[in-house]
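Notes follow the structure.
All protein chains but one are shown at their positions in the complex.
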Amino acid sequence: MDSALIPEGVERCSFKRFTLGMIIPAALVIWGLYAAYLCWFKGLNQTNMNDSYGFALWIWADLAVIAVGGGAFFTGFLRYVVGKDELKNIINFAVLVGFCCYCSAMLILAIDIGQPLRGWFIFWHANVHSMLTEVAFCLSLYLTVLAIEYLPLLLENRKLDQVPFFHNLGHNMHEVMAVFAATGAFLSCFHQGSLGGVTGVLYGRPFGMREGIFIWPWTFFLYTWSAAACGPCFTMLSCKITEMITGKKLVKDNVYNLLAKISGWMLGTYIVAKIADTLWWAIVTVPTTGFTFMEFYNNSNNFHGLWILILEIGVCGLLPVAILVRKKWRENSSLFFTAILLAVIGVCVNRWVMVMQPMAMPVMTFDQWVLYLPSWQEWATTILPVAGGIIIIALSYRYLPVFPQERELNPVEKS
Amino acid sequence: MFPNVWEWAWDAGHYIFFGGMWYVLAILFLGMNWCVFKAIKDTKAGKGGGHDH
Amino acid sequence: MNTEPKETRAKKFGMVIDLDKCTGCGSCMVACSSENNVPVRKDESDKLLSATWIRVYRITNGKEFPDTEICYFPRPCMHCGGKNDDGHSPCVSVCPATATDYDHSTGIVSQIYTRCFGCRYCMAACPYHARYFNWWDPIWPAKIEESLSPDVSPRMRGVVEKCSFCFHRYQKAKDKAYIEERDVEEMEYQTACTQACPSGAITFGDLDNPDHAVYTLKQDKRAFRLLERLHTNPKVYYLSARSWVKRAGDNYVSSEEPTKGPGAYKLEGHGGH
Partner (left out) sequence: MKINRRHFLALGMGATAGTMLSPLPWKLTDDASIWTQNWAWTPVPEIGESYYAGGACTLCPGGCSLSVRKVGTRVVKIEGNEESPINTGDLCGVGISATQLLYGPSRIEGPMIRAGKRGEGKWRRLSWEGAEAQLAEKLSALSGSKKSVVALSASKQGSVALLIQRLLAAVGSDRFLTLPSVHDTLEAAMALTMGREPGEGVGFDTENTDLILSLGSSVAEGWGSPVRMVKTAAAKTMIQVEPRLSTTASMADIWVPAKPGTEGVFALSVAAAMIQEKLYDHLFVATATEGFDAFSAWLLENYTPKKAEAVTGVSPALVKKVAVAFAGARRPVAICGRGKGDTPISLAEALSVFALNALKGSVQRDGGLVKVGAIPYTLAMAETDDLGAKLAAVTEKGRTELLMDWGTNPFYTLATSQEAADALAAIPTIISFSPYMDETAAMADLILPDHTHLEKIQDVPVRAGLERPLVTLAQPAVDPVMTTKHTGEMLISVGKELDADAFPWDDYESYLEESCGEMWEALSEGGLWQGDIAWKRGLERMLGTSDRFTFVIPEGPVFLSANGDASRYPLTLVPRSSLRISSGAVADAPFTMKTIEDTVLLKGVSLVEMNPVTAKEAGLHEGDTATLTTSFGMVPVKVTLFDGVMPGVVALSKGLGHTAFDEYIGGKGSSYTALSGAMVDSATGFNCTWGARASLKRG
């Protein structure tokens, strides 16, 4: 029934099957919206956050989706600014995933703040010294950029493309896309960095605090770098998952390979920097605050101990680096899949550590390590954008020519 | 955000920050306008509608 | 020394709390709550959700019976001056909407409830847990609304609140002094907690004014500040002759000697605001 909207020369499942597939994500979205309604109308008492845990699951989710959404800016940067032409075959999807991630971040922020109707005060009464201000500005501008980058793809829908104006608009936008992509990369560098700065500047919280350069703590650069490294991994991961669900090969291996290689090197350099940062922080920064490095890990209530650091740097850092950098290993599809999955987990763990631990970690000597378990409302509203993202990606895949190589890789037999 | 908001302080931080913001906004605004106006021009010239690229 | 005339000179209000006098009676907490219309809930026993602008912690020396000792640590907002005392307090520097600000004429860190949109970044920034979020709409049962003071506006849900050093009392005193064409006297502006404290442990005044009691007290050799090493530059000083109490005011790598007194740690390095 929707065949007129489906791109030419590709095969899609039946509308019924598609609808059936959308039931679970749609249900999750409804569940999430109900939780969001509770948070908006009854207040944040619906969460399990408290005065010690003002930053919790949501902020982590925000940082994580933005980090993994970094694939859009970095792939765009490689494609339009550096000129890696092969990447045109995955850029649409990268933009799409990025767009979903950034929409998620905005939505979560809108639920997270205590007075959503006053959220715009961050623009109106901006305090330029605040990292969050920088985040909000760059985030909303970059979301605009992503929307602009997504628009031409939308215009390529078979039905829309028939309108001459839309066709021309899409065509023109393609021509100047490099400018937009460069702007996006610039914005992204800043807000990814600012998000790193969010905890890095907290000089009252030794666990999060980092030294740095000018107004930027080292985490500023580490966040940008890790997003650039792990964002493409998430793009590839999503792409692989899409391939699994659709049962089709959508992007050629050489594209994966190129992106994986770049990611591997990015992740490798990042991990070196991260280790250096951790060492400097542990040996130089932390003692000036009166703490020892191990105090952050062997506190009585801290059940994960040092393992979380080993997980982040070793299992989800060095291991994927080794796989991605070595040609033979990354060409092995299961190793490749493991590597990108670990890289994505690694960046999420990093964001978790940087949000949750500075909150939990007692600073006053007579303070307690506070444990926190999110309420179902928090989980539901965190799952909401994920489910929403799945729906957007599914719709886009169904009705838009997201993968330029799809037709070539999956020729449709003319009946 | 605007100089008429009373917190507006004319210091370097604001120049850089808001300078960057307006610069980016200008690029996006001009870029999009260029695309839209060129598309209108092209459409009037009879381009599009088929697969001519 | 500052040679500007007293009337126009910027003040730096602060507090000195004598921990050797404090009996932990909690009078300051109640006086503060009553003065500032702090909301109440049916269950106030979960301290992670209960707002007390000044909270009195109880600490012990960790020794076994019968060598145990306890000490009470009243903790209002520290009204930090921030690194180099330039007004970039941990919370002020991070508030994205300028809803909390550093008043250079008084040294008081303000909180504008109608401006705050509840992002809680300031709470994350404050190592003293001095900031409280209004998780609920404030509800005063029965006729308790009648007991609300018009000097301090009750907060709506979804915003952060904290100790203001009873700033409204300063405004009142200043208005009176202005009409009478003089400066505010030391005793004219005292916070509610200082006023209520039965043991006289709390002293309040202008830290920069040699005529004020706090000026002398902060230089006492028993004086120290909470988390001195973080360079937050608090305006609340503590006094104690007990070395373990002084040590509890900050973190030390095991071999280190306790703090050498307020301002003893040099600020080095960069990063952050």
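Per-chain residue numbering starts at 1, and chain names A, B and C are given in the order in which the chains are listed.
Everything below uses one rule, namely that a residue touches a chain if its C-beta (ideal position, glycine included) is under 8 Å from a C-beta of that chain, and two chains touch if they have at least 3 such contacts.
Every value quoted in this text rests on a predicted model; they were computed, and no experiment measured them.
*Asks:* I'd like to know which visible chains would be in contact with the absent chain if the whole complex were considered.
*Replies:* A, C
*Asks:* In the full complex, which of A:Leu20, A:Val81 or A:Leu117 touches the chain missing from this view?
*Replies:* For the chain that is not drawn, the touching residue is A:Leu117.
*Asks:* Please identify which residue in C:Ala196, C:Leu226 or C:Ala248 touches the non-displayed chain.
*Replies:* C:Ala196
*Asks:* So that we can see where the missing chain sits, which residues of chain A does it touch?
*Replies:* Interface residues of chain A facing the absent chain: 115, 117-118, 120-121, 163.
*Asks:* So that we can see where the missing chain sits, which residues of chain C does it touch?
*Replies:* Residues touching the hidden chain, for chain C, are 18, 20-27, 29-31, 33-35, 37-38, 40-47, 50-52, 56, 58, 60, 62-66, 68-72, 114, 137-138, 140-150, 153-158, 195-201.
We take it that only the chains that are shown with their structure count from here on.
*Asks:* Once you find the CA centre of chain B and the CA centre of chain C, what distance in Å lies between them?
*Replies:* Each chain's C-alpha centroid was found; their separation is 47 Å.
*Asks:* Give, as an integer number of Å, the spacing between the C-alpha centres of chain B and chain A.
*Replies:* 26
*Asks:* What whole-Å value do you get for the distance between chain A and chain C if each is reduced to the mean of its CA atoms?
*Replies:* The answer is 39 Å.
*Asks:* Multi-chain contacts only, two chains or more: what residues does chain A have there?
*Replies:* 124-127, 129, 133
*Asks:* If a residue has to touch 2 or more other chains to count, which residues of chain B qualify?
*Replies:* Within chain B, the residues that touch at least two other chains are 7.
*Asks:* Sort out for me which residues of chain A touch chain C in the complex.
*Replies:* For chain A paired with chain C, touching residues are 43-45, 49-55, 112-116, 118-119, 121-122, 124-127, 129-133, 136, 197-206, 209-218, 285, 287-292, 358-359, 363-367, 370.
*Asks:* Give the list of chain B residues in touch with chain A in this complex.
*Replies:* Interface residues on the chain B side: 1, 5, 7, 13-14, 17-18, 20-21, 24-25, 27-28, 31-32, 34-36, 38-40, 42-43, 46-49, 53.
*Asks:* Could you please specify the touching residues of chain C with respect to chain A in the complex?
*Replies:* Within the complex, chain C touches chain A at residues 46, 48-49, 51, 57, 59, 73, 83, 88, 90, 93-99, 115-121, 123-129, 131-137, 156-160, 226-227, 229-232, 247-254, 256, 265, 268-273.
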